[in-house]
Every structure is written in structure tokens, then in C-alpha cells.
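Structure, as C-alpha cells:
Missing here: one protein chain of the complex. Every other protein chain is in place.
For chain A:
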Amino acid sequence: MLKVLKSGFYTTIQDTGRFGFRDKGVPISGVMDMTTVYKLNMLLENDQDAAVLEITMTGPTLEFEEDTFIVLGGAEMVVTLNNEPIKNYVVQKVSAGDILSYGRLKKGFRPYLAVKHGFQTNKVLGSRSFYPSITPNGMITDKSEIAYKKQSVFTPKLTGLKIESILEESVLQVGKGPEFNSLTDKQLENLFFKKYTVANENNRMAYQLEEKIDGHVISMLTSATLPGTVQLTPSGKLIILMKDGQTTGGYPRILQLTDTAISILAQKKAGDIIAFKLM
């Protein structure tokens, strides 16, 4: 078991998501920054779907009760293993009793902790990804325990990875959304020539942007939405749906982020600047 001494601001278990229930209104959920987690699971030679700990802004303090191997990645934080600083993207052996402790956030927003074989919490509807009302817990709490498999010996093919970090990126590649053609020339110009600030309203469901563009009076029938869908509200607000985003919506879907763009945005916090670039 992994003992959670302190849980951090918003820490959850995530895998590649809950597939097959969107027609019942269940969001896909899953890791926000898949670009990072794909690499972490590769380093540990895990299945792609192995569950990781997704941390947000402030990290937890954790005690390992069995030997295993871990790797960290995503946002850059000051992290220590038994008071010794450790680096992202380097496989670490941990022993029973070791304490992993997260400190100051340096860059990005969501650090990840991957463990050999993945975390072994119960699956609900085919996935371990936390989602309030589907999984018993919406987030990891203080003094809880998270299951993982003991592993004392492992010789990774790659012990570390030089990573082209996405943390410096601020340009989000987008495709045209289904209602792209309803945009006016002025709206288009503003969309692609202005920069946008991530608003305080940002979470696993959606990222809102502070700057608005011209609004609209388009009324449409509710239709499916996806992670990475950029919705335009009648007042001109831009809302980018993320992994826990609702499965249907009634606002025009003007842009669609690429998978990499979703990962880039997942590492942004309130006040960070982004721009859209049409593919």
C-alpha cells in the first residue's frame, strides 16, 4: 500500500479513461496530460492503461509500504525521496518505508507519479479514473491508502529519458470544430491573432479563458462534445472542455484541440497565456 500522509490540493488516480458509456452521459475522464503519462508508463514498461497519480498544483506526502519502482514527470516540482531531491523521467527504486515528499511547484501545473504495474484501485465501468458520482471517491484524501504491486527487482531498458518538455509550449494546435463555419471574419481574426489568459475557472472538466470574442445568437440542438472541444457561449466566452467535460452541449463547437494541445493546456494554470493555431 501507498500511505497518503498528506493528499495535496487535488490528487486523483487516472488511467486512459472510461470508454463506452458516453451515450449514457459518462465523461471519458482519464489522465489530463497523456503526452507525459505515455512516457512514464513506457519507462516503467507498464501497459499504456496503467493507472497513475495525477497531482494538481500542490503535491502529497506519501509513504511506500512495499518495494517498487517509480518515475515522476509532467509539471516540475521540488520532490524528495527520504529528503534527497529526485528528478523527473528517471526510474527510481523505492523501498518499504521510503517517504516521497512534494514541495514547491516550479513549472507546469500537474505532476504525475507512475508506479511499476500501475496503481491497483478498483475499476468502475472498466476504468480506475476517479470521477465524482462514478467512483466512490472523487479525490485522494489524507490518511487513505492506495494499492500497488510489490516489485523488488526490475532492470529497466531505459533508466531515464531526455524529454522535450511541453511545459514551455503555449501555442495550442487546433482543427476546425463542427460549427467553425458560423464564425465571422472578426471572430476568426480575434481567435487566431490574440493571446488568451487561462481564467481562475479551470479544472478537469473545463478551462475557461479570460478574454472574450464577439458573442452570437446561434441556437443549436444539443450534440456530442469531446475533450478538447472549444465552445463559444452567446456572450463570447471561450470554454475548452477537458477530460471530465460533459459529453453533450448546446454551445457552438468552434475549435477542436489536438491530443498534444490538450496535454499542453493541462499543464497551464490561472494567469498563463495561450494562443490558438489552426492546422
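To be clear about the criterion, a contact is a pair of C-beta atoms (placed from the backbone, for glycine too) under 8 Å apart; a residue touches a chain by one contact, two chains touch by 3 or more; residues count from 1.
The working rule: contacts and distances are computed from a predicted model.
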UniProt protein name of the chain not shown, from "Chemotaxis protein CheA", "ABC transporter ATP-binding protein", "Multisubunit potassium/proton antiporter, PhaG subunit (TC 2.A.63.1.1)" or "Sensor histidine kinase inhibitor, KipI family": "Sensor histidine kinase inhibitor, KipI family"
Option from A:86, A:226 or A:270 whose C-beta touches the chain left out: A:226
Touch with the omitted chain, as defined above, among A:175, A:215, A:234 or A:271: A:175
Residues from chain A at the interface with the omitted partner, ascending: 19-27, 124-125, 133-135, 175-178, 220-224, 226, 228-229, 246-249, 253, 256-259
